[in-house]
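My questions will all concern the structure given below.
The complex appears here without one of its protein chains, the remainder shown in place.
Presenting chain A:
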Amino acid sequence: MKFLIDDLPVIFPYPKIYPEQYAYMCDIKRTLDIGGNCILEMPSGTGKTISLLSLTVSYQMFYPEHRKIIYCSRTMSEIEKALIELTKLMDFRTKELGVKENFRGLGLTSRKNLCLHPISQERKGIVVDEKCRRMTNGQLSLQVAKGEADKDQLCSFHEKMNDLDSHEYIPIGVYSFEELIKYCKGVGICPYFTVRRMMSFCNIIIYSYHYLLDPKIAQRVSKELSKESIVIFDEAHNIDNVCIESLSLDLTNDTLKKASRGVNSLSKKVDEIKRIDSKKLQDEYERLVEGLRATESSRNEELIMANPILPDDILTESIPGNIRRGEHFVMFLKRFIEYLKTRMKVLHVISETPASFLQHLKLLTFIERKPLRFCAERLALLVKTLELTEIEEFIALKDIATFATLVSTYETGFQLILEPYETENASGPNPILHFTCLDASIAIKPIFDRFSSVIITSGTISPLDMYPKMLKFDTVIQESYTMTLSRRSFLPLIVTKGSDQVSISSRFEIRNDPSVVRNYGTLLIEFSKITPDGLVVFFPSYLYMESIISMWQNMGILDEVWKYKLILVETPDSQETSLGLETYRKACSNGRGAVLLSVARGKVSEGIDFDHHFGRTVLMIGIPFQYTESRILKARLEYLRDHHQIKENEFLSFDAMRHAAQCLGRVLRGKDDYGIMVLADRRFSRKRNQLPKWIAQNLLDADTNLSTDMAIANAKKFLRTLAQPSNPKDQEGVSVWNAEQLKDHQKLQTKNVEAEMELDYLNDDELELAFEK
């Protein structure tokens, strides 16, 4: 259908639209008009992605600025989904407009997923990256041209691209990953680099957060995007964690050992080159003396390491004198690594600021802050000068240089935490040095500075005002939409006590109390009796899940559940879990029904949808609080308290509730879907207002303090009503609009606005009268 929002004609690929979709689009348009950022919470299963896409694409095509769209999502499957939606949208637009628009949309994912070369069989993504870099680097192709190296060492798919002009790699249109790979295979070019180099010719790019947030990657990939671009972060409820991860780093003894080895071979190389071809090093040295930064490399080539810090923080002066010469730099690295090794020997936990770390470092090794800041850049240069191609050796060394640069660049908002033991009762030390970022706003700041409109959206992103506080930005619109429903299609319940009136909770002190565990067990039995097909259960942590399952086993609860449903358990191993999921799906589809026991922060809770019969009930056992004894979390909490005025409890509860909401949202993936959401913990009744608006709105007051038997009774009733066939006609005009109804709504709205304006007008008159008096 086609409709207008203000002056903007929007083409929407479905004949009907939900009211909240319309409201959502209006708000996005307004944000884009004004310029600024917004946070929008759109209930899951209401076609968020398609609304986003259809509005932004219409916006782009209609206005002469043609603002580029950068759409960031979290996982590969979500990106793929968005691409498919986009294809549908563009097909529809072509049909509607009668012409194929000059529109190109591509998605980007890692080399591992896109590579055509046999190396993509490698298990690890980094290895594929490194191998690819080796096969595509400019020096090698120069050598090949001179006949010094074998042509087989180069990647043919990459070489083929040189024959083509960069804007004709791929014709206009939208390509899902599969189509992209298929097309590229046909032409014989590399899909990964096709996307990378086509980026500036794309109308829309869909990729994962990291390509924009992680400075190491963003520098390479997203440098050329223009300021006017529309940036969308979808599924953004965890965006603060992504920001933090992109600036954090862990070091282990193993890393240090490998780095030592790396630096030794680096030193050997330096000596060797000095003997054979001393001119090379001398050239580099002279350039550095002059303060030139030899970073202008050809566009086809990629330095082995990018600077890990944000572009604003990179010093622009020349490289300090004490690391200018290759051999001096090698000495410098050796000293730094040795120092880190001595730090790792300490057998108690240390938490210190970067400033105190640097101070101590200087005391022992005379390493100053400034050369450290240049470490990453200098290493990249040296590797380039030495023309090293066996880069695997240096991966660990790269980490060390990254760490050096980070620790010396950032002073506040970061913390070094050394944990000598992995777990509390580990037998031997296995130290890890965490360099953690505590402030999510640091990594995302350049995004807000650079782009004029950033849209942050998700199905569950409550409470909305937490995000501007944590990420330090201003919004022009913050909105949480409710779900319009013609009938109550999901039933949130808060169960606070068992049938025996003993209150249930996953609170640490009582979580292993037999009566609590038994009550949770009964809850599970009862729900597995009444739930048709799939039932998903979420626990706060693996540890808790394991202990409960073993207790249930002893109590005979699992045997009871077994009578009604198959029982499957999520494990940290992703392959096992995916096998389990497959079985679960099969059991749900063939009528046996199944229970999936999973963890609220695990893979299942984040990316897997349990639509329709795959999930009719979701059962949250306990509140999924983070493990508060973690030192990193403690440091972060302290920082939030001191710098963002967010109290510890406030943040912990927010974080727990957003994960809970995520889990709940898993079962409802559309308006024709239905499901029961059970929150089983006494403490939930006080946290009701922290649930997303669309869930809270459907939670009746009477349902916030139930015992197991009452909850079962309510659920039975609910299921019985929903088992009645529904008439799709009921929905029309209420929870779904066709073009006519939309127009009516718009008319009504303008009328209201006019009425309001009239009111204003009246007021003005009155004011004048008052003056005359």
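Here, a residue touches a chain if its C-beta (ideal position, glycine included) is under 8 Å from a C-beta of that chain, and two chains touch if they have at least 3 such contacts; residues count from 1.
Keep this in mind: contacts and distances are computed from a predicted model.
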Chain not displayed: protein name in its UniProt record ("Acyl-coenzyme A oxidase", "RNA polymerase II transcription factor B subunit 3", "Polynucleotide 5'-hydroxyl-kinase GRC3" or "SRP54-type proteins GTP-binding domain-containing protein"): "RNA polymerase II transcription factor B subunit 3"
Residue touching the undisplayed chain, where the options are A:324, A:497, A:565 or A:636: A:324
Touch with the omitted chain, as defined above, among A:226, A:241, A:282 or A:342: A:342
Of A:97, A:126, A:364 or A:543, the residue in touch with the unshown chain: A:364
Chain A, residues in touch with the chain not shown (by the definition above): 289, 291, 317-318, 320-322, 324-325, 327-328, 331, 334-335, 338-339, 341-342, 355-356, 359, 364-366, 369-370, 411, 641-642
